[in-house]
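Left out: one protein chain. Kept in place: all the others.
Let's turn to chain A:
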């Protein structure tokens, strides 16, 4: 009899506990905290204000997402190369970090639909004669290692067969090198380029031209197998656009004008 009771209780407890395999979405809601990897040397997407608090488009985006989930947001600062280790080692749940959705990377991590799209600008040192993007041919150029524009720029250097490409570890080092004349030019997103020229932190740099690149569509990332969370994130991005929040955040952080279209005509997804 006693044995039967214990068995029954154990059985009931197991049934109540539900399936042992709760997914990441459940984990986040249960923990009450959403941990986002955000790059904070990438204004206006991510930076720190005068009081050293995280701010920017990506920071607000993470806060919105946390609010939708009904949890508190925690911003975990990462560099571009650290995003993936932070994700797979469980230090963060989601990367809200302007991650370009390349097919090569999609073999490793799970990408949502795009949540933002960048156009890129060519920025040059004032001492270098350059009137358009093709002026970069034969020059010493650089960008932040591993970014969409770095991959494009290094490809161009290989294609041209002249010039040199230097990848730096963060955006600040790229602009420092450019300002010092170590680099002749760089390619960075229009937003970052304008913010850096305007800031006055890097004297002697100017925006030259738009880079002839396909817009850099960036997506939220999480673990590749977290389909439930990916579904939620996709719908969240959809909601951000249709409620007008995307446009609102664009105006707040980037400025006047229309935010880039996140859809591509003629295809699904």
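By definition in this document, a residue touches a chain if its C-beta (ideal position, glycine included) is under 8 Å from a C-beta of that chain, and two chains touch if they have at least 3 such contacts; residues count from 1.
Definition applied: contacts and distances are computed from a predicted model.
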Handout entry: Chain excluded from display, named as in UniProt, from "Electron transfer flavoprotein subunit beta", "Paraquat-inducible protein A", "Translational regulator CsrA" or "ABC transporter permease"
Key = "ABC transporter permease"
Fill in the blank from the handout: Touch with the missing chain holds, among A:48, A:105, A:137 or A:210, for A:105
Completion exercise
By the document's definition of touch, the residue of A:42, A:61, A:116 or A:168 touching the omitted chain is A:168
Exercise for the section: Would you indicate which residue among A:59, A:84 or A:249 is in contact with the undisplayed chain? Expected result: A:84
Completion exercise
Where chain A meets the left-out chain, the residues are 80-81, 84-85, 88-90, 102, 104-105, 107-109, 142, 145-147, 150-151, 164-169, 173, 176-177, 180-182, 223, 225
